[in-house]
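These notes concern the structure reproduced below.
Every protein chain except one is present and positioned as in the full complex.
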Amino acid sequence: MEKTIPTIPELCDHVKITENSKHNQLPDIVKKMLSGWSTKECFDHISPVCIPSQEKIIDIALQARRIIFPGYFTTTKLHASNIEYYIGKETMDLYELVCEQITMAIRHDCRRNRRLCTNCEQESAKLALQFMEKLPEITATLAQDIRATLAGDPATKSPDEVIFCYPGLLATLVYRLAHELFLLEVPFVPRIMTEYAHSQTGIDIHPGAQIAPGFFIDHGTGIVIGETTIIGENVRIYQGVTLGALSLPRDAGEKLRSTKRHPTIENDVIIYANTTILGGTTTIGEGSVIGGNSWIIESVEQGSKVFLKKPELIVHHANGQKTHL
Amino acid sequence: MEKTIPTIPELCDHVKITENSKHNQLPDIVKKMLSGWSTKECFDHISPVCIPSQEKIIDIALQARRIIFPGYFTTTKLHASNIEYYIGKETMDLYELVCEQITMAIRHDCRRNRRLCTNCEQESAKLALQFMEKLPEITATLAQDIRATLAGDPATKSPDEVIFCYPGLLATLVYRLAHELFLLEVPFVPRIMTEYAHSQTGIDIHPGAQIAPGFFIDHGTGIVIGETTIIGENVRIYQGVTLGALSLPRDAGEKLRSTKRHPTIENDVIIYANTTILGGTTTIGEGSVIGGNSWIIESVEQGSKVFLKKPELIVHHANGQKTHL
Partner (left out) sequence: MEKTIPTIPELCDHVKITENSKHNQLPDIVKKMLSGWSTKECFDHISPVCIPSQEKIIDIALQARRIIFPGYFTTTKLHASNIEYYIGKETMDLYELVCEQITMAIRHDCRRNRRLCTNCEQESAKLALQFMEKLPEITATLAQDIRATLAGDPATKSPDEVIFCYPGLLATLVYRLAHELFLLEVPFVPRIMTEYAHSQTGIDIHPGAQIAPGFFIDHGTGIVIGETTIIGENVRIYQGVTLGALSLPRDAGEKLRSTKRHPTIENDVIIYANTTILGGTTTIGEGSVIGGNSWIIESVEQGSKVFLKKPELIVHHANGQKTHL
């Protein structure tokens, strides 16, 4: 008896899929990928030394927020009898997390710069403690930021709303944490932390910036605050404001890394939406108000009000007339 | 026989870490944190009364989206025979979720304002039902928003693309839900909801704004629409547009909370990218087109086309010449 082998059109769908599968061609792609590593065709981290974890660094920021604003971001009901246990545990956990990530960051940095042993575990225990010791001060500073927000925003109804959902407060909180780690010269971690806030809020504050208490960001999307910016007390900034550097030559990167490239904003300044202020020697004097859409590359003395000369608008009316606005 | 106690350098790494650990210094930090609470150094929610949950409020928005666009955001295959069961269950679940969060929001508000009992559970059952009753209308309005998007965007290929991934539609959907809760005077929940959309899309629409059907946001990042803005039918808005308030004195917060501070945009208006329109008495008349990068603080009559007078650009050519563009 002859056995008939079915031709492909007679095979059931499942068999056809197998016949048409391209799995057997994948190993070639894998080999091609592998051949690129450790060449200039690729950046890789193939090493038994762990690298800091983006996810865990975000956890540090969120865990610190639970300690700084107790009762807001937890389902645990807090009251006088359990608060010390709760905060005690959260604080211990945060310390562990911070130690671990600082250790990894230092190790990874050592490997990259081929340094001798820096006793990373002892060092990170010390640095993590110094970071933890700053928490009460950060809490008090954020309380001032919240009061500034309540004073300045007619759409805010309560501090709870600010704490729960103001993107400006989230960005400021994460910046204040990251700034302490930046001052302790912890590699990687501060920048990964502020980029988390950037991705959540559209507000990009470099951890190196210096920002005094009473800082209020309204709306916030599109704000950029550069590494060497200095901001005084009770400053208010709206969406789309750039505090940036003047334009750089193409190969500027290396030379400029450590000079002051971004502006100084003194106490009690308000900067309205979409204004750009550039340059390391540009200072906005105390109590000044800078109108929206301005472009400022030189200093402004204290108590000034600066407004863009109303740009001319051309209006073509429905009746065919043309006027200026 | 003499027993030698090893000196630290001889200890194994693990023991050294323990010796160097700073854990014993953490309780001091905890005490310092605790001493700040209930003072002006800190905002806390230490109370046995639950506070609304940011996470659950986001769930309300996403659950409502599954009901409004059935079959798009679920792995359940929907067909004529199971659709009533599916939507029935989803609707019941949504109602529970809305009741629970409204109850918490009212309770928290009572506690904060030291009000007498407002029968929050009965009240929230009633408010949640009123919210649910709006869902069919919101669905029909969003259908108009989607048709407006398809008509206006040459890069859109199908309504599915709009529903799946247009940030403008997500922001509009969340706003339309939050606006109903705002009209019902539910505290906290509406704002937390729209700030979720803000964080996902960079589009910041206050739940108090009034926006008619046929609303189309293109790209959207950086858009700000203030609390007392009124927007007519079939309005189209591009990225970076601000519909805002004129600049406020520093202490304006309290007094201005209930006046109309943001503009009115009539039917069939188009506002191009990065334009700013400010002020509670500013009205953009029906059918007007406002060009990009404009700055408008007075009313424009219907049928106008407003464009910025081309700003002068200085061009330094490669050959050393300098011209104007």
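Things worth noting here:
Residue numbering begins at 1 within each chain, and the chains themselves are lettered A and B in the order written.
Simple rule for what comes next: a residue touches a chain if its C-beta (ideal position, glycine included) is under 8 Å from a C-beta of that chain, and two chains touch if they have at least 3 such contacts.
A quick note: this is a predicted structure, and the numbers were derived from the prediction, not measured.
In the complete complex, the residue from B:135, B:212 or B:297 that touches the missing chain is B:135. Interface note for the absent chain: among B:36, B:52, B:187 or B:202, the touching residue is B:202. Of the candidate positions A:92, A:151, A:230 or A:296, contact with the unshown chain belongs to A:296.
For chain A, the residues in touch with the chain missing from this view are 13, 16-17, 20-23, 25-27, 29-30, 32-34, 36-37, 40-48, 50-54, 108, 112, 187-188, 191-192, 195-196, 198-199, 202, 204, 206, 208, 221-222, 224, 226-227, 240, 242, 244-245, 247-248, 250-257, 261, 274, 276, 287, 294-296, 298, 300-309, 311. Hidden from this view is one chain, which touches chain B at 67-73, 75, 77-80, 83-84, 87-88, 91-92, 95, 121-122, 125-126, 128-129, 132-133, 135-136, 139-140, 142-143, 146, 150-161, 163-167, 200-202, 219, 221-222, 239-240, 270, 272-274, 289, 291-293, 308, 310-318, 324-325.
As a working rule, only the chains that are shown with their structure count from here on.
Centre-to-centre separation between chain A and chain B, using Cα means, comes to 19 Å.
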